[in-house]
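A single protein chain has been omitted; all remaining protein chains appear in their positions.
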Amino acid sequence: MSAAPKHEQYDVVVIGAGPAGLAATTATARAGLSTLLLDENAGPGGQVWRAIGATPVKNEALLGADYWSGAEIARAARDSGAEIIHRATVWSLDRNLELGVSVGGGSAFIKAKRVIIATGAQERPFPIPGWTLPGVMTAGAAQTMLKSSGLVPDGPTVLAGQGPLLWLLAAQILRLGGRIDRVLDTTPRANYLAALPHAFAFMTSLYFVKGLAMMREVRAKVKVTTGVTELAAAGTDRLESVSYVTAGGRRERLPVELLLLHHGVVPNVNLAMAAGVEHRWNELQLCWTPVLDADGNSSIPGITIAGDGAGIGGAQAALWRGRIAAERAIKALRPTAKVSDLSPQLKRAERGRTFLDVLFRPAKQFRIPDGDTIVCRCEEITAKDVLDSVAIGATGPNQLKAYRRTGMGPCQGRLCGLTVTELMAEARGKSPQEIGYYRLRAPVKPIMLSELASLPKSDEATKAVVRG
Amino acid sequence: MFKRAEDDGRRALTIHVEGQAISAREGDTVSAALLASGLDVRRDTAVSGAKRLPYCMMGVCFDCLVTIDGVGNRQGCLVPVAEGMQIEIQKGKREIGK
Partner (left out) sequence: MTINTDAIIVGGGIHGCSTALHLCLAGLKPVLIEKDYAGRHASGVNAGGVRQLARDVAEIPLSIRSMGIWESIAALVDDDCGFESHGQVLVAENAAELAACRERVADLNARGFSHEELIDSAELRRLVPAVAESCPGGIVSRRDGAAQPARTTTAFRRKAEQLGAIIREGVTASNIRKEDRLWRVDVGDDTYAAPILVNAAGAWGGRIAAGLGEPVPVTTVAPMLMITSPVPHFIDPVVILRGRKLSFKQFKNGTVLIGGGHLAAPDQDRNETVLDWRSLAISARTVFELFPVMRSATIMRAWAGIEARMQDDIPVFGPSAVHEGLFHQFGFSLHGFQLGPGAGAVMAELIVHGGTQTRIGELSIERFRNASPSATA
């Protein structure tokens, strides 16, 4: 499974085995294009269908029908004739469509005629005081452990934030016998009003009924506090308590061992940005999204982006975007092939998204921290540090690196980039688009020197190489 | 912090954390097995020595960095456990050459 790619060149290389990547792989391989699917995880499914082939949670009702729908998609990709490599890290992609990939301790360079980036989403950074304490995790982290290892919280646990995933996770934890002491809902009250104009589309969407049922299920078992502000985690060397201010203005504190945070997901842009794909600030989703045409073609010829990496749309939209990107690749490489117009299906899958985007738009206080709250987890840089650098001349994220090393740690800005952009934009009275983002470079994931050197690791083998 | 669901039917295997044997299940990632073990598996950061545990469990945050079979700075949340694996919790900057 962790063998190096069989060839140096492919018609299509797909990166990421979530809904979009699996769907794209299936379509291009079935059309007869040589297709390589590279994925970082141990098995297919991405985050939404994490461990779809391997989960210990066998009772289908526990994880829900949406989760299990992934099994058929993953099976189709497996049987499509594509070469699929898991535990493969794509650490470089350039405008010549050359990829650097590390598999099983060695590196390989491969070339593609078309690249479909389906690297999905990550959770939006949630920089509250104390968010680096051991015991503070993302809701997605808990869900990953639940799906792939059947692990659920058993100590005092609080879920905080907003959005569909938070409620889905809460329901799943409870169904599996896990413990939740409280849900702290941070959805700003004003968002309900703002979202109202989009409510009709949402009520006729795929999400509506499921979402309501899930919230009812959780509320029946757990106390929910809504309108929460000023959320903070506290403790010495580990999480000990969570404090917050209620809608009524009262500060409350809960003793807690685990705090699971979530306020939405944002595109995972590192690989596409490092390749040079143009991105723009998305004012609705408050994140960077690639500039794409209707088929997902990026600013770099031959690179298409599908799934949540193209802008958050959810798993169903990701499937259709993956298929559309595949059709585009097929048409480009087999001009005589017949391709169909899948845009109506995509449109249907995207229905209701605007309502969710507006309703669950995170409040400014949870995106733009102040004072001693850590912004860059890797280099341990606070909001005050960033603002001090702005005061002495740092004008954007790239200049800030020279002052504070923000974004230069191993996560390469994944957990501070959006915060730094918005924080600097606010401090300088500019738009996030004007302030810009870190200039990202390969390797987008750290690689071992020995992997890059493609040299054997054993001492004997090393000596042989050095002598030779 | 976490417990295993009761009907987990996967094969058990043994890994070693700082020399201490713990039970994991086939298909666990290293980070999941460490969190399920109940041991103190907090690492120290290289910058200030602050205590950390995994945050994202999906390969993004790098707070799960751990030494696996002598190789440091591995993302524990992306590496599946294997029988006999030797895990060391990273304290500060790891020693080079391991």
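First chain written, first letter: the chains are A and B, and each begins at residue 1.
The definition used in the following text is that a residue touches a chain if its C-beta (ideal position, glycine included) is under 8 Å from a C-beta of that chain, and two chains touch if they have at least 3 such contacts.
As the structure is a prediction and not an experimental result, all values here were calculated from the model.
> Looking beyond the chains shown, say which of A:A190, A:A247 or A:A453 touches the absent one.
A:A453
> Can you work out which residue in A:D94, A:D154 or A:E426 touches the chain that's missing from view?
Only one listed residue reaches the unshown chain, and that is A:D94.
> In the full complex, which residues of chain A touch the absent chain?
Chain A touches the chain not shown through residues 92, 94-96, 98, 100, 107, 109, 276, 392-393, 395-396, 398-399, 401-403, 405, 408-410, 412, 441-443, 446-450, 452-455, 457, 462, 465-466.
> Need a quick check: the contact residues on chain B for the chain that isn't drawn.
46-47, 71-73, 93-98
Going forward, only the chains that are shown with their structure count from here on.
> Quick check: how many Å separate the C-alpha centres of chain A and chain B?
Using C-alpha averages as centres, the distance is 22 Å.
> Would you pull the chain B residues touching chain A in the complex into a rising list?
On the chain B side, the touching residues are 1-10, 25, 27-29, 32-33, 35-36, 42, 45, 47-48, 50-63, 65, 71, 73, 77-78, 80.
> Could you pull out which chain A residues touch chain B in their complex?
40-42, 47, 51, 54, 56-59, 87, 122-123, 132-138, 140-142, 144-145, 148-155, 176-178, 237-238, 257-258, 268, 377-380, 409-411, 414-415, 445-446, 448
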